[in-house]
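Of the protein chains in this complex, all but one are displayed in their positions.
After this line comes chain A, so read on.
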Amino acid sequence: MNKERTFVIPDEICQRAGMSAVWFPSNKLGAHAYRHVTAHSQDKASEFAPCKTLVHHIRFDVMLFHPITRQLINESSGTFLAGQKLVANSGGTDIRGELLKVSRQYRAIVRACLENLQSEASKNDSSSKEICLELAVIFYNIEFMWNLCEVLYVDVIPGDAVLPQLMDWIRLHSVHYERQAQAILNGEYGSSVLDNGAENEPDYWNTVIGLVLQGRLDGARALLKLHSASLSEPFKSVDYIMRTMPFYNVFGGISLTEFNMRWKGWQNEAACKLQAGTFASRKELEFIMKLMVGNAEAFLEVKDQCGTWYQFMASWLLYTEPTVKSFDLSYHAHQCIAKFGGISRLKHSDLILVALMESDLHQVIRLIEQTSENGWFAAHLTDLLHHCGCLKILDNHQSSQTASSAMDLREQLLLDYGTLLMSHRSLWQVGINYLDYCSAEGRARIEALLLTLPLGSETRALKIIQVARERDLHHIVASICKIMGMRSYQQHRLGNALTWALRSQDAGFATYLANKFLELYNQEGKFHSLDLLDNLGSCMLVSDRLTFLGKYCEFHQLYQAGEFRDAAVLLVSLLASRLAPKSFWMTLLTDALPLLESNDIVLTSEDTYELLNAMEELLGEGQNSDIGGTLGSDKLTTIQDQSLDANSLVEEKVKLIRLALARNLARSLNHEGCLMDSAQMNLCLRS
């Protein structure tokens, strides 16, 4: 962690000119060539131009994203969520039993991952062999330490007699002697003097002693039975002593004090037999007996055979203090460490074990953070311990820290881990799950990081939107819809862009797109995406311009279907309600021409008055506005550029419309007059 590492970026320009880098989201650096300019540098063109420049993206290589450990990430996130739900639903009842199951599940996941790593590393053609081996070592250590942590902190052991679990822990992780014993047992050895005794095996006594140290007395007895002299007195005594050694069992029904009494009685008996010289004839058996009565010198001799200080400590405690309490462990640990060369000789993982035994959980977490699996261990273990309530207890001793520092610690680790996951293209969903459970800063981080996720296909965008919507982050949903909409727009897919705008009820964007549609109509004379526009339904109400567009399409539909009366009514209402933009009025009036000229009277006099009104209003400001110009553009240049042809075209149109309006007015007034006359006549006739 302390050494600096230098990376060379292969870029020629950078070498010549200099380099600069910028952080961008998810812990990545963008490096590029840079020539620093100050107030005193000469203001001239760069001497490197023209050249090809590159921006280099640099990111940390996250070991945890290896395909095999990726499965671990996913599985453990499932367990993490199950744990959180458990805590949420517990309502204050004691859930330690359930949390123990969660802890065991984590360990099972780690072990499964370990198996996969090892099988991958053993394949000869594996490309990532080294990484697999490295990861295997790391995860082995993790499982080892997690196990001890579980024993000491998660599992609630009645009476706090931790030794049996400790022995289980040791036995689980050192199977060397058991394997050797198995090998010997599988060999063919008889148990009488005439047969070939097992003691001729080179490792025989070593194995027996090793089994005794681990408390595997059944195995030791089985091996001893294979000795050629196993029927002799000393062997029988040893067998008896081994058989009768009491082992503490929580469910055994006897109290700790009573167990202690029985155990002391047993050890005294064995010590008496030892002193009486029962085993004098067999040096090895005598040695084993010395071990079993807790003789310190004998233990010093087997120090090397124990391998590590914690195995030594466990064996020592097994034969001197079987009911040791968890808080006494640290004293014994230090004693054993001293025998093994002192604290300075300890490895990193040993330090963690010591800290665990000293109940210094903060130190444990601090040390764990330094292991190199990117924070998986620290985050999950801290979360578990926090829920067990172990971290809170410690806060009372720390006067300088506030009561919530345990939560802060847990949250900080989860935040780091979640943020790391968010930087991965696919694992961001898992990261979100973790950030959800960080009550203080989680939500803010989710908001910030969701927007940095690259939006690929629409499926991906929809997934991100779903995640945002579940968390009520509506501004993010709107933002993503807008990005997708703009992207579609740039690909000239107006229909799709409009769909996205409508999805987020984005009135501004919808108006912009509606204007574009109308522009295209003006240019090309037909609508794009008619299938969309015909079926807008109630969505068109999002923006006025869109409503106009939708209604105008409806007008065309009605016209083509031959429903001229309805079409006319719609057209007039569009003008009368001033829903239509001014610049489009000319088009509408032009559309009214065929209706005005049709044989049937489609437009009433009222309608005609409306149209006249609109016409006059349009022409009234017509001197300064570009009637024939494009929608939305009010540059003065276009007016000046209008050729005489265009102007005359417009004048022609106006004349035609005026004429049609006048004629229709005449016809409709006439028609209505007749109707009115006939109605009055009917009234007169009746009265």
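The working rule: a residue touches a chain if its C-beta (ideal position, glycine included) is under 8 Å from a C-beta of that chain, and two chains touch if they have at least 3 such contacts; residues count from 1.
In this text, contacts and distances are computed from a predicted model.
Peer 1: Could you tell me which of "Nucleoporin Nup43", "pyruvate dehydrogenase (acetyl-transferring)", "Geranylgeranyl transferase type-2 subunit beta" or "Acyl-coenzyme A oxidase" is the UniProt name of the chain missing from the displayed complex?
Peer 2: Checked against "Nucleoporin Nup43", "pyruvate dehydrogenase (acetyl-transferring)", "Geranylgeranyl transferase type-2 subunit beta" or "Acyl-coenzyme A oxidase": the hidden chain maps to "Nucleoporin Nup43".
Peer 1: Would you mind spotting which of A:T6, A:Q275 or A:S538 touches the chain that isn't drawn?
Peer 2: Final answer for the missing-chain contact: A:S538.
Peer 1: Among A:T53, A:Q429, A:N522 or A:T587, which residue is in touch with the absent chain?
Peer 2: Here the residue in touch with the unshown chain is A:Q429.
Peer 1: Where the complex has a chain not shown, which of A:R5, A:H36, A:K52 or A:H492 is the residue touching it?
Peer 2: From the options A:R5, A:H36, A:K52 or A:H492, the contact with the absent chain belongs to A:H492.
Peer 1: Looking at the whole complex, which of A:R262, A:H362 or A:H528 touches the chain that is not displayed?
Peer 2: A:H528
Peer 1: In the full complex, which residues of chain A touch the absent chain?
Peer 2: For chain A, the residues touching the absent chain are 67-68, 70-71, 74-75, 77-78, 81, 426, 429-430, 433, 456-459, 462-463, 466, 487, 490-496, 499, 502-503, 528-532, 535, 537-539.
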